[in-house]
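Showing just some of the chains, left in place.
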Amino acid sequence: QTYKFAIVPKAMNNPFFDVARDGCLKRAKELGNVECIYKGPVEHEPATQAQIIQDFVTQKVDGLAISVADVAAMTKSIEAATAAGIPVITFDADAPGSKRIAYIGTNNKDFGLALGKQLAQLKPEGGKYAIVSGGPGAKNLAERVDGVRESLKGTKWVEVQGSPTFCNDDPALAIQQMADLRTATPDLGAIVPIGGWPMFAPEGYKAFVNKNKKDIDAGKFTLVVADTLKMQLELLRDGYSNALTGQRPFEMGEKSMDTLLAIKKGGKVPEVIYTGLDLVTKDNVAQMLK
Amino acid sequence: MAMQLESPVSFSNVGEIKWWRRGIFASQTGYVLLALLVLMVVMHFASPYFFTQGNMQNVAKNFSFIAIATLGVTFVIITGGIDLSVGSLMCFSAMITSMVMSGLSTPGMPGASLFVHLAADGKTVVANLPGLILVVSIVAGLAVAFLVGLVNGFCIAVLGLSPFVTTLGMLSIVRGLGYVVSNGRGSFPGGPDADYFYALTSGDVLGVPAPFIYLVILALTMAVVLHHTSFGRHVFALGGNEKAAELTGIPVVRVKIEVYVICALAAGLQGIIISGWLGSAPANMATSYELNVIAAAVIGGANLAGGIGGPLGAIVGCVLLEVIRNGLVLAQVNSYWQQTLVGVIIILAVLVDRIRSRMT
Amino acid sequence: MTNAEAAPVLQLSGIGKEFGAIRALHDVDMQVFPGEVVGLMGDNGAGKSTLVKIIAGNFRPSHGEIRFAGSAVHFNRPIDARTVGIEVVYQDLALADNLTAAANVFLGRELKRKFGPLALLDHKAMAARALELFGELRSETRPYDLVKQMSGGQRQAVAIARTRLSNARLVMMDEPTAAISVRQVEQVLSLIHRLKEQGVAVMLISHRMPDVFAVCDRVIVMRRGEKRADKAIHTTSPEEVTALITGAKEAA
């Protein structure tokens, strides 16, 4: 018997989910009897996602893995899908109170804490820092912001006014905002983008870093960035950032297929599967790039 | 009178217009409707699930979700204006409604004591008068929509600003306010009346989704207003020739303000209904819906230059967009190609109308 | 009929209007009495339409005062002028192309039927009345046709028909006969006669000398924004008026 599993990202225009999709496709091929359908809203917008879930229910797919765009909205959709006999798991972003069977992904609070900890370890002497976030509506990003703030609370780091800025997942805007933040506070000690956006535009990012190279080399300006896509690792290797903390989207894609298949086969699955975090600095970047 | 009636005023060179060349059969709306029917047949062959009852219910519900706002925007488009703030406003009104609903249902919040009390167990919240909170919160949501519409209308009609710039500014303002009031988090309907709220927004009557019923009622009302009241006539006149409307003594300023208010109220109501269905009013809800809403109106035959449009066209446009979206998912078209196909089908649908006007 | 004993219905004093560097009107005084037909003539660009638009509340004058029926008035919008009883046929006709002829005639003054609390448009009554008005003008214009598709003269008939709806005290017609055919011209002139008989003041702007001399009691000639002559019709001649219009004769 073959199974059709749908994997629904929050937004298709985010490269993060491309990696998850690749993981899912690869695993589906390996398993042989599984088809992976990748489809979600183009932009991050909850109502559209809910409608897509509805269509998958109509189509009677065999299982759904959802990156939840809005908890309350998805809770209802998940309920509807479950009622139609379709098992649902979540990945990347969870809907804790819902009828989803399992969650595969990162603990976003921990993610934020890890970012903060990296910064505190790199520069215990502290200073002013700013956060760049993606969109004000995203719950997982809000958790990361909270995590960063929490882990830096006891340290000498203080957040500047006007932080976080929101780049709407637009790489160009993220870099422009970083430049503006630096201009607004010339003694800014660190910027923590809690997503990989600025580095998705490597040349623009390099141009920004090069302008501040002196301060970075002198240890006066630190960049700790979230996510560990390949281009980001290369930038870290070349000295364009101090540290990266990454999730494992590829693994999320793979595990989604495994978990759904296990559920279909009647197996028992753990409710929460954390895919873990990669903490990358100069020391281990070469190894990660392999 | 001096002159003798040599030849009576008559219309000997004017025939009867054939019924198939009149009204809807001679309009873009009619031909897009035709394209829609063709598309539905195609979708039926592309996916066996398309014409199932469940899917038809979904389609009916989904298009009703943008159709009410489209009715509102159609008013604005007929006057020759545009309203880009509908998407943001849908979110903001929904947010205010759920915030008020939760707020009034939380003992201890200001004013809440008027509406709720704690049950004997000291935990369950009980409404003093069931349904009152619901009414108050919906009124609150519509009230902010009303205000936004008033500001839009004031800037455009009284200050004479361009509708595009004004409503684009408002798009930004309202979305920003949504973040401010909810602190970026969005909000959830809650409290003892939430169940009524869900029943009213995502329930159905004999299998017909509630939003669809509202839509039908509003569309019929709109048809009457547009074609059988002087307000409607003035709306058309404004779109046809604003100068002339002013000269013939139509209260141009008032009519303009009214259409923007109507549009805002429709968007607000739409947002409230969506949030009931979603069970939440997230801060990024309805992002960039304004383009869909305007596109639906225009595809259905409303003319951005003003003077043409109507409720049937608005609905046909919305159904078309929804059938394309739903159909492509059901047909399991590769998601990356889907977006391309959406564009192609939109263009083809309006092309049908052009072919008609070429032929005559 | 040009009676000094009655109070003038319209009285302008020192009216001036500038559009940027163009002085469209300069220091225009005039009076119009009830039941009087005044012809306003002048070269193209002399300022006739501008004067009409000022009286109709379309522009605000840069200088001067307007008195209507004895009291000073400040019209901010055309509706203000309409309310006190000024009806205008504009030179550019002011029609909404996307509406039918009947709808245009009744624009802003729709006939309605009550259905309980609702007042809905009475399409039939409006069409019937419009057809009647077009018939009075001998114009073959169909009430249900869109104005967009009409010939120049049919459009003008629609604009003229409008003035017949209310009991105006002053009717201003800016070249009402420019586009219409011989037999309608006669109808318009006889319409002006009827208005006059009802005691309505009429201001007729026209470039057609015979028309002016056929119906007017008095003729006013404008040139480059200034009033050059104001004469009872029987004290002047077409030749003199032509000379005044072209500037061959400076003033009279």
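First chain written, first letter: the chains are A, B and C, and each begins at residue 1.
Operating definition for what follows: contacts are C-beta pairs under 8 Å (C-beta built on N, C-alpha and C of every residue); 3 or more make two chains touch, one makes a residue touch a chain.
Model, not experiment: these values are computed from the prediction.
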{"item": "Chain-type multiplicity across the complete file", "value": "A x1, B x2, C x2"}
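Just so it is clear, only the chains that are shown with their structure count from here on.
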{"item": "Labels of chains that are neighbours to chain A and to chain C", "value": "B"}
{"item": "Identity of the chain that, by mean CA position, is farthest from chain B", "value": "C"}
{"item": "Core chain by centroid distance, with centroids computed from Cα atoms only", "value": "B"}
{"item": "Computed distance of Cα centres, chain C from chain A, in Å", "value": "72"}
{"item": "Distance from chain B to chain A - Cα centre to Cα centre, in angstrom", "value": "35"}
{"item": "Chain centre separation (chain B, chain C; CA means) in Å", "value": "43"}
{"item": "Junction residues of chain A - those touching two or more other chains", "value": "none"}
{"item": "Residues of chain C engaged with two or more neighbouring chains", "value": "none"}
{"item": "Complex interface listing, chain A residues touching chain B", "value": "12, 37-40, 42-47, 50-52, 54-56, 58-60, 69-73, 75-76, 135-139, 142"}
{"item": "Of all residues in chain B, those that touch chain A in their complex", "value": "47, 49, 52, 54-55, 58, 62, 65, 179, 184-186, 188, 274, 277-280, 282-288, 325-326, 329-330, 332, 335, 338-339"}
{"item": "Chain B - residues contacting chain C, complex", "value": "1-3, 9-11, 14, 224, 227-230, 233-234, 236-237, 239-241, 243-251, 307-308"}
